[in-house]
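Complex shown without one protein chain; remaining protein chains in place.
This part shows chain A:
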């Protein structure tokens, strides 16, 4: 098992960085997109509300693989788009639907008095939402956001289907050469664990920081 790592450490580390890069881009992208669509979903305007829920329902209910292959095979025929980007765009769209739901859940559990109070003090709906309600909603959404981030890291293995050179892709290539998929996948599993455990640690640190601030 160790010698597989020693023989292929360069390829494996390449894949490791691509997985991390795709996860970071995916995380930032889906957080931004997810927040936007959560806000649309909760908007008082019926049309905006429709757009928000249509997006969420659409991308939440089709498999990630379908979204990714759509970009890799269909879109790429007209605009060249590499495996890495089709996988990462797929990840962003797919994950943002779930993140929108987490944030909506967080904002929903904020006391309605917060919004009423802010409006009574002369803030517009947008101001009240963005400056008062959303920050509190975020805080409440942190634990479920952490789950989504871990899912995002694991789902980034979708890149292996579209030659995105991520960790899983390199594992498939290596095991195709050394004919020892068992040990190769164990190594790769451990490398994924390193990423996901760090993510969950980070999330629990953020969680305790945020909660600590609240009680003071």
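In this text, a contact is a pair of C-beta atoms (placed from the backbone, for glycine too) under 8 Å apart; a residue touches a chain by one contact, two chains touch by 3 or more; residues count from 1.
FYI, contacts and distances are computed from a predicted model.
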Worksheet item: For the chain omitted from this view, which of "Carrier domain-containing protein", "Transporter substrate-binding domain-containing protein", "Monovalent cation/H+ antiporter subunit D" or "Sigma-70 family RNA polymerase sigma factor" is its UniProt protein name?
Response: "Transporter substrate-binding domain-containing protein"
Discussion item. Using the touch definition from the top, which of A:59, A:94 or A:161 touches the missing chain?
Written reply: A:161
Discussion item. Given that one chain is not shown, which residue among A:25, A:62 or A:76 touches it?
Written reply: A:76
Practice prompt. Based on the whole complex, identify which of A:16, A:37, A:169 or A:192 touches the chain you can't see.
Written response: A:169
Worksheet item: Which residue numbers on chain A touch the omitted chain?
Response: 72-74, 76-77, 80, 82-83, 160-161, 163, 169, 172-173, 175-182, 186
